[in-house]
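Below you'll find the structure I mean.
Of the protein chains in this complex, all but one are displayed in their positions.
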Amino acid sequence: MGISELSDRTESTVRFSEVDAMGIVWHGNFAKYMEDGRESFGRKFGLGYYDLYDQGLLVPIVNMNIDYKLPIKYGERIVIETIWKNCAAAKIIFNYRILRKSDRALFMTAQTTQVFLNNKRDLELCNPDFYQEWKKRNGVEIL
Amino acid sequence: MGISELSDRTESTVRFSEVDAMGIVWHGNFAKYMEDGRESFGRKFGLGYYDLYDQGLLVPIVNMNIDYKLPIKYGERIVIETIWKNCAAAKIIFNYRILRKSDRALFMTAQTTQVFLNNKRDLELCNPDFYQEWKKRNGVEIL
Amino acid sequence: MGISELSDRTESTVRFSEVDAMGIVWHGNFAKYMEDGRESFGRKFGLGYYDLYDQGLLVPIVNMNIDYKLPIKYGERIVIETIWKNCAAAKIIFNYRILRKSDRALFMTAQTTQVFLNNKRDLELCNPDFYQEWKKRNGVEIL
Partner (left out) sequence: MGISELSDRTESTVRFSEVDAMGIVWHGNFAKYMEDGRESFGRKFGLGYYDLYDQGLLVPIVNMNIDYKLPIKYGERIVIETIWKNCAAAKIIFNYRILRKSDRALFMTAQTTQVFLNNKRDLELCNPDFYQEWKKRNGVEIL
């Protein structure tokens, strides 16, 4: 038996350029916060863009699903939680939660799904060796 | 009986600033194309930001779900289809399809859900009069 | 004697995602309008990103200078004028003017300077043959 999820937490402050005419973060900018979350996760666990790229792997996003709970205002201090979820298929699945730092109010939950492309940009139907090894190193159950 | 959907079609060319290091549109930029689609729809059918704002209504997005089918490259000519879907609840639901103009290859499908806030920024649980009138004017069945 | 400048004009409508909490275009987004201008110019005169890339040339911007004259609001219809200026040095210089379509009010003037990098990413100190030929084809004086 191994663990089934791994998580990272990073923080950010909402920039003036990220809010819209209503004074709240424009909905499309959440993709940036989620990218900040994935990159922070990647640095912590060795699953960053270059870690994969050096293995000849690209991991494009094939689905992104965001639920917006509360508006976020300019200047607010936010916490981005990025939770990697184990799955048997050749996919990388992350869940996200963005919270206000001060009172933990929940701004957003989301999920992204990524697939593996090899260096010919063909879809990998099985989990690449690198990814299986990465799971083992991190104590994750191989499904 | 009335109709259950209304649609708009607009075109764009992928900008250099919209592609990433892989030479394809960065996944977060699709929110802009979908906004272009909604704005074009709004101008065509009288349901734009200011049409609503003038009625004291804001319509924030509460869910966005995107399926990425094929990468889009710099310079490609794309068609953005925006399809309004009738529903009984006090929500605005749009479906989207983005296609390559030349051969109609499907790049993306997506859906957004918007809710109504009044000018106190409270959630409207019933469809605002303006929206019901707008449906009637456009021959849409009142569910 | 040849001509000393070439110009293009393209139009756009200000998107909701381009305005800030003051309801006006965020100053950093003008770089996108200028890019739209250069790309439109490039398509018209055969000096686009790929025209240059196919010659082994990259043309990064080394200076951008923008004077903001008037705020631009969401939904405004704008005209982007892109004026190529002849110069002896191995540089591409564009001037820009952005105007309101309805009354020609001037929103912005700007200038960008680009240099030539060859396919080893070294700076080209002399004008590349392709660029000299391009000037001739367009009736521009060779300084």
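Worth a mention:
Letters A, B and C mark the chains as written, and numbering starts fresh at 1 in each.
One rule holds for everything that comes next: contacts are C-beta pairs under 8 Å (C-beta built on N, C-alpha and C of every residue); 3 or more make two chains touch, one makes a residue touch a chain.
Quick caveat: nothing in here was measured; it's all calculated off a predicted structure.
Here the missing chain is touched by one residue of C:67, C:103 or C:129, and it is C:67. Screening A:56, A:75 or A:139 against the full complex identifies A:75 as the residue touching the chain left out. From the options C:58, C:79 or C:93, the residue with contact to the unseen chain in the full assembly is C:58.
Contact residues of subunit C toward the unshown chain are 22, 24, 27-29, 31-32, 35, 58, 60-68, 71. Remark: the residues of subunit B touching the chain excluded from display are 16-17, 19-21, 23, 26, 28, 74.
Interface residues of subunit A with the unshown chain, by the touch rule above, are 13, 15-17, 31-32, 35-36, 39, 48-50, 74-75.
Simple rule for what comes next: only the chains that are shown with their structure count from here on.
Residues touching across the subunit B and subunit C pair largely coincide in numbering: over half of the numbers involved belong to both copies. As a whole-number value, the distance joining the C-alpha centres of subunit A and subunit C reads 36 Å.
Subunit C has its Cα centroid 31 Å from the Cα centroid of subunit B. Subunit A has residues 28 in contact with two or more other chains.
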